[in-house]
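All protein chains but one are shown at their positions in the complex.
Which chain is which? They are A and B, in the order written, and residues in each are numbered from 1.
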Amino acid sequence: MTVTSLIPEIRQYLERLFPLNRSLTGEANRQTLSILRELIPLSVHEVPSGTPVYDWIVPDEWAIRGAWISDSHGRRLIDWAESNLHVASYSIPVNETMDWSALEPRLQVHPELPDAIPYRTLYYNRDWSFCVTRGQYETIRVADGPFEVVIDSELKPGSMTLGEFVLQGRSSEEILISCYICHPSMANDSLSGVILAAFLARELSRRGDLKYTYRFVFVPETIGAIAYCAFHESEIKKVDIGLVITTVGGPGLFGYKKSFDPTHPINRLVEETFHDAGVGHITYPFDIHGSDERQYSSQGFRVNTITICKDRYYEYPEYHSSLDNLDFVKADAITASLDLYLRLIDKLENRVIYRNRIPCCEVMLSRHDLYPARGGAQRPELGGRSELDLILWLLFLSDGRRSIDDVAHELNVGAKSLRPIADKLLKKGVLELV
Amino acid sequence: MTVTSLIPEIRQYLERLFPLNRSLTGEANRQTLSILRELIPLSVHEVPSGTPVYDWIVPDEWAIRGAWISDSHGRRLIDWAESNLHVASYSIPVNETMDWSALEPRLQVHPELPDAIPYRTLYYNRDWSFCVTRGQYETIRVADGPFEVVIDSELKPGSMTLGEFVLQGRSSEEILISCYICHPSMANDSLSGVILAAFLARELSRRGDLKYTYRFVFVPETIGAIAYCAFHESEIKKVDIGLVITTVGGPGLFGYKKSFDPTHPINRLVEETFHDAGVGHITYPFDIHGSDERQYSSQGFRVNTITICKDRYYEYPEYHSSLDNLDFVKADAITASLDLYLRLIDKLENRVIYRNRIPCCEVMLSRHDLYPARGGAQRPELGGRSELDLILWLLFLSDGRRSIDDVAHELNVGAKSLRPIADKLLKKGVLELV
Partner (left out) sequence: MTVTSLIPEIRQYLERLFPLNRSLTGEANRQTLSILRELIPLSVHEVPSGTPVYDWIVPDEWAIRGAWISDSHGRRLIDWAESNLHVASYSIPVNETMDWSALEPRLQVHPELPDAIPYRTLYYNRDWSFCVTRGQYETIRVADGPFEVVIDSELKPGSMTLGEFVLQGRSSEEILISCYICHPSMANDSLSGVILAAFLARELSRRGDLKYTYRFVFVPETIGAIAYCAFHESEIKKVDIGLVITTVGGPGLFGYKKSFDPTHPINRLVEETFHDAGVGHITYPFDIHGSDERQYSSQGFRVNTITICKDRYYEYPEYHSSLDNLDFVKADAITASLDLYLRLIDKLENRVIYRNRIPCCEVMLSRHDLYPARGGAQRPELGGRSELDLILWLLFLSDGRRSIDDVAHELNVGAKSLRPIADKLLKKGVLELV
């Protein structure tokens, strides 16, 4: 299978999932997870409103059925039915008649893009606003008031929905893979990552026989990840490596954000992934802003979490606007990102730690039939070293602490050429896997 | 208050304390401490002669009432009443008549400065000598002998006098501040440091509400500091940072001598102090020679001890001579040095260690009313960062081990701009002081 064969299927999911009006909570989130269950057997958890999770409290559940602004002639100037983004997420119910001067402060336009509806949220504010294009703003301004302003929303105790899929590997050591399901009709920010994560999970499931256990987390950003951490504190505390998948479907450049410890091997693995794939990329240092790596990297967990992205959040002009749509995001871009994540996971899976089972003195190579046929001949595919040389170094350095990548790095040899040799030593029983 | 307002008062103390004939022991030392008690409530301890302190023994007490060299006509060619330095400190009593050839080896002149009387000591030697200018030496040489040579001194069991002032702070962690009171009529070497230390102690007392506890030590150099360590071994063993104050009143350049561990934060703090004050300076590496940092840095204590100075000991030509006098040392120079020490102590006092009380996941800033009014705006006074940014980094990095200076250093932001933000987080209860 090559990932490009997935493009039509990914395109289909993009189109089905894009219109849903996701938020921190609500039916659209449940629907989103339900659709993803076609791909992977997600388990879904509902966390009741009011549940305290560390410094936070799970908010009330939000629903919206309709919203509009009409002029004094009853003409709808703005109708939420035309765009989820017209009403700021978590807006409280409104049913008022007001003139321009009262309405105007409630209208939000994009500061730079006149044709875009900005994406705004009011999660913990008990407030409301409409988001409109510059043109719509002008239309309302010159229309006849007073205006009928209606938001038919509801904010009441309910629950927040978390999705989880743990793909058991041979080892109980886990890789955390997280994406966020809380953005309505944002194609690059959030949705592209959600789709990539789901397809990544399906691909890894199909492969089976994985070394690591992969914990896929589909949750609302921030509060959802926080709740997830609170309910899986002991598991997350044990995790060493995390991937936060987001903004992977834009037309622009690839990039990756480093984990908080720039010397952690995961950063080297990402760089090797780009290098091996021949893909240029922007490198972003770790930053305290960003997505849910904020939670996973916090003092209590300190998971080294990276993000590979394509048109990273904050950086593309269409970010958090109605222009972050299906004109901007394409299935082939997501697929290209998926390919990189798969390559990275290949590298992780290939990251094995061996221990020499005969630590005292040398292994008697002939006894184990380990004298290479071509003996000491230097081979270009082994970085100009001989197979015998690499066998001896592997036995010398495989002390149960160094991964084979570390050994390769130390020997300045590609890990790929070292791996089959180590496998042979493993089969012969002179190395063992830790 | 600006320190410059202290200049007249400092000048007065310089003039009152300069003439006293201090030595390792004796009445002039007691008088010196007694005068300093006008500034700070020094407690004074007498250590009896013969007391063993580590590898040393407290010497007999020395007193001198007069001393002279007269020619055969009874004319006084040298009279101790004219300069304390004419008799080497701890000279034993003498009352002899001798000719030039016997007297000459007893005359010490300065090797480089013909007009200076050198300062010499004979502490543990049971010997005597006169110190004279080159001109006086010539006068005696051509005068008529035999000479009457009298040193009316006394060397007998008594005690060594130590002064101490412990200024209690909120924390029991101590900063050691030490100066030496054993030099007679040396203005820069010893006296300038004694006066600075006393005024520094008074300034800190007046401020009150100090974080650290400050242990001021006024003792004879070497034997006094050694005795002080012996009697306060457990306290000094716990000290991390020390300041030895000396030679702070010359007309020349500022300098500082590093502590034995050049990576210790105190060295960075001193450099920041000079930088912030815009004061150029010479940097001296740690050296095994010097003053009482020799005791405090020894293996038993390993206190990282620095010295800020102005015309450092060894380096100015007038060092250890009668030219190290009130023409050389001025109150305004001492005041300028005092200003640097106060700035350094400000830095030390501002060196606080916070711990995030919500280590797992992010703090919910809105719940604690911590979203900055100007949100994410980049502010030049915050090093081009936003307040929000610094809040998040502080929470991320304040792990109970890094001081806020370390955090500032890591973020490349001035600690001054970080401090009020940390204080706000402290008040809100999300950070705590360690």
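List of remarks:
Please note the rule applied: contacts are C-beta pairs under 8 Å (C-beta built on N, C-alpha and C of every residue); 3 or more make two chains touch, one makes a residue touch a chain.
These figures come from a predicted structure and were not determined experimentally.
For the chain missing from the display, the contacting residue among B:211, B:268, B:294 or B:367 is B:294, taking the whole complex into account. For the chain missing from the display, the contacting residue among A:272, A:324, A:389 or A:405 is A:389, taking the whole complex into account. Residues of chain A in contact with the chain left out of this view: 356, 358-364, 366-368, 389, 392-393, 396, 399, 430.
As for the chain not pictured, it touches chain B at residues 53-57, 124, 222, 225-226, 229-230, 233, 260, 288-289, 294-295, 297-301.
The rule is simple: only the chains that are shown with their structure count from here on.
Chain B has its Cα centroid 59 Å from the Cα centroid of chain A.
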